[in-house]
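Submitted below is the structure of interest, expressed as structure tokens.
Removed from the display is one protein chain of the complex; every other protein chain stays in position.
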Amino acid sequence: MITANTHVRVRFAETDAMGVVYHANYLHWFEVARVHLMDSINLPYIDLANQGIHLPVIESHVNYKSPARFDDKVNITAVIKETPTLRIKIHYEVTCKNNLLCTGYTTHVFINEKGLPIKPPKHFIDSLRKLFDEKKEK
Amino acid sequence: MITANTHVRVRFAETDAMGVVYHANYLHWFEVARVHLMDSINLPYIDLANQGIHLPVIESHVNYKSPARFDDKVNITAVIKETPTLRIKIHYEVTCKNNLLCTGYTTHVFINEKGLPIKPPKHFIDSLRKLFDEKKEK
Amino acid sequence: MITANTHVRVRFAETDAMGVVYHANYLHWFEVARVHLMDSINLPYIDLANQGIHLPVIESHVNYKSPARFDDKVNITAVIKETPTLRIKIHYEVTCKNNLLCTGYTTHVFINEKGLPIKPPKHFIDSLRKLFDEKKEK
Partner (left out) sequence: MITANTHVRVRFAETDAMGVVYHANYLHWFEVARVHLMDSINLPYIDLANQGIHLPVIESHVNYKSPARFDDKVNITAVIKETPTLRIKIHYEVTCKNNLLCTGYTTHVFINEKGLPIKPPKHFIDSLRKLFDEKKEK
């Protein structure tokens, strides 16, 4: 398991007329956490993007448990549980002051600058596999 | 099955740096389709909202098949497949010129103005059940 | 003056915790109205975009008079008042049931696919000038 934590502070722009964060915006926070996870394992998303490689979302799932509100400081944990193959699945947990706000996941494939699916870049998948092997050894 | 179709035209604001619609924005379109579905069965969302009743999303799922782009005219079909109980599940299909862009669903509960879960309003559930019964008879 | 009207129905996604439309989202509607204005004069934005030409906003201004709320059907009028030179300025007025919600404007330049400023395409500026001349004659 590869895990990283990050934080966001709820923007007024992210709330809706129910007084809580609009449900689609949790996917924005998943993105923030995913980018941070990739930084934390030294495979920053921007390096892929600069090569014209992207990781579009092919599946998203969110279970909403409790609402976030304006100015809340929320914690987002992103976790890769299995060694990626052609796809990467990332799990998320959003909490605020120890309350679980939501859980979810996104699944990604790799595409090139023409938008066509490609195999994950070798150094990317090798680095991830190495990290998983190191974790197992512990 | 209760079904309704609606259309949106892709806004530049909805695209991202991959040149396609950002994945979270499909949930906005699901909302547009859901509101339209409720209009079409004469149970407009605004009438509930004006009574302080809301239908927050407790679960969302999207399978992304093919990207939408700026200025595309996309069709969104929203479908209620089962008579709602305490929860309502709505299925969606987004297409553009006969290409399937994505499928998904959202599950909703009813809450009052204090944000507490409530039973669906009687006239709401009665109307929905009546619609389902009428469909079965056909 | 070249004028076009369009409509949007307020999405829940566009509201905020004050129960009204978040102020930045009026700029999304200005975009909708601008795209519609360009359609109406037979110079659709998508045709420029397909040639790699864009019209980024270099200035935006909004005066908010009265709030829009979920499900409101708002009217947006976009107006070009002066023949464009290197820049195009578009004025907007947003109303709902004859109430003025906001006024504003955006100023645009033309850029090529490398993001560099360019002169407006000849057919574009010629068409616009012709429209202005026709209006004057009347």
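We call the chains A, B and C, going by the order they appear; numbering starts again at 1 in every chain.
Rule of thumb we're sticking to: a residue touches a chain if its C-beta (ideal position, glycine included) is under 8 Å from a C-beta of that chain, and two chains touch if they have at least 3 such contacts.
Just so we're clear, the structure is a prediction, and the values are computed from it rather than from any experiment.
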Chain not shown: contacting residue from B:70, B:92, B:110 or B:124: B:70
Contact residue for the chain not shown (choose from B:4, B:24, B:88 or B:125): B:24
Selected from C:42, C:63 or C:98 as touching the chain missing from the view: C:63
Chain not shown, touching residues in chain B: 12-13, 15-17, 19-20, 22, 24, 69-70
Chain C residues that touch the omitted chain in the full complex: 17-20, 23-25, 27-28, 49, 54, 56-64, 67, 115
Footprint left on chain A by the chain that the document does not show: 9, 11-13, 27-28, 31-32, 35, 44-46, 49, 70-71
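One rule holds for everything that comes next: only the chains that are shown with their structure count from here on.
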Touch-based graph of the chains, sorted into line, ring, star, complete or other: complete
CA centroid of chain A to CA centroid of chain B, Å: 25
Separation of mean Cα positions, chain C and chain A [Å, integer]: 35
Shared-contact residues (touching 2 or more other chains) in chain C: 12-13, 70
